[in-house]
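Have a look at the structure below before the remarks.
The complex appears here minus one protein chain, its other protein chains still in place.
In this document, chain identifiers A and B correspond to the written order of the chains, with residue numbering beginning at 1 in each.
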Amino acid sequence: MNAPLFKFEYFNTDVSLIIAFAIGIAFGIALEKGGFGRATILASQFYFTNMRVLKVMFTAIVTAMLGLYFLSVVGFVDLSLIYLTQTNMLPMIVGGLIAGVGFVIGGYCPGTSMVAVATGKIDAVVYVIGMVFGIFIFGEMFPSIENFFNSGFMGSVTLPAYFNLSYGFVVFLVVLMAIGAFAAAEWGEKKMAAKAGKEKQ
Amino acid sequence: MKKFFSNLTTNQKLGGVALVLGIMALFAGDPYGGTTIKVNEKDIALSTVGNSDKVSVTELADWIIKDRADFELIDLRSEEKYNEYTIPNSQCIPLLQLSASELQRNQKIILFSDDDVASSQAWFILKSKNYKGVYILDGGLNKWKENVLFPKAPINGSKDELVQFEKMKEVAKYFGGQAQTDSSITENTTLIKLPTSTTTKTKTTTPTGKKKKREGC
Partner (left out) sequence: MISLTKILTHAFEKDESHVHIEMKEKPYSNPYLVGVGLGLVLLAAFVIMGRGLGASGALSTAVAVTVNKIAPEHTSQNNFYKEYIGDENTNPLMDWLIFQTLGVLVGGFISGIISHRVKKGIEKGPRISSKMRLIYAFVGGGLLGYGAKLARGCMSGQALSGGAVLNLGSWAFMMMVFAGGYAAAYFMRRQWI
């Protein structure tokens, strides 16, 4: 067996759509269980009261990263066939900032907003409408910002490639960083809770 | 010791597992399979190009006529030879440049050279790099010329052989060759170069040639 299965043509495009749906369901369940269907929980990340977003996201990244790494090392997965979005440094930085601001103002990100819509949150519906609008504006503005959009092109580059470190070493660093971030998050949450507790008294 | 482990919270256990895996990652090596080929002696002895890894010239001719595009046809010879004459729809990747090429592990790759020597070498190189669908053109370009371009009429052939020969006549014509009908074999040394619009293939990174699908967010 070789992976990614689709790229080795174990099944065709139509089946892949069914798989997409199934994976989506799993994705939605995971997000909802994590409490990500609620803007208040998502936003509390930025006030240090509830660091769920950081914990879930980084744990997910580390899990998938470790899984992918070890499956590739043993030869089951062909890592070179996994899609890597191209890096356009400046647009991604600017886009990230805008998206971050949007996240705190809107209270959702695209994936979580879907879960929120599914659980009946009206603000999520409005948020999705807003997103559609934002995408539309982007599309309409595209010809004039197309050059910027394509600037800073660096090809498909990974962290290990860019920093000239071995892949395994970067994996290790990411794990360390994540654990460090989690420890800091736990500490931060406790502090905020204690502060809130003190204030109540 | 056991008590220590059982006293850890779930979170700490998770963190511990992650840390262990992270440290393992330091030593586990390159996930890309690397450019170095690790070869096992036994494997060398055992691995020979089996019959299932060969494609006959008539099969290939058939696929080309049927316009099948699900494989990559690789001409391993030099560029001058490639430009002089090559099988239609082939890419020129000289043997030395094979490792550096953009061929992907999940593509169906058919290798050929003048005979079977270079193609067998290339087959072995790719197989040790874990390429899955590697085939050689049985007999190489020499066989192609002999059977496809200039098929010889069977002397005192059976009915089946004669029918087959008639079919090969058409095939030969398709590829710009000519069937040899007399018993004195006249070798046509001027090889006809077929329209090259299909031979120079732009190297695409999508193995199936479909439109490049966005796979991002």
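Convention: a contact is a pair of C-beta atoms (placed from the backbone, for glycine too) under 8 Å apart; a residue touches a chain by one contact, two chains touch by 3 or more.
No experiment lies behind these values; they were computed from the predicted model shown.
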Residues of chain A (touch criterion as defined above) contacting the omitted chain: 3-7, 16-35, 37-41, 43-47, 49, 51-52, 55-65, 67-68, 71, 77, 81-89, 91-124, 126-139, 142-143, 145-146, 149, 154, 156-162, 167, 170-171, 174, 182
Chain not shown, touching residues in chain B: 10-11, 14, 211, 213-217
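Methods note: only the chains that are shown with their structure count from here on.
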Residues on chain A engaged by chain B in the complex (per definition of touch): 2, 7-9, 59, 62, 66, 68-70, 72-73, 75, 78-81, 83, 85, 166-169, 171-172, 174-176, 178-179, 182
Chain A-touching residues of chain B, taken from the complex the two chains share: 11, 14-15, 18-19, 21-33, 104-106, 130, 132, 207-208, 215-217
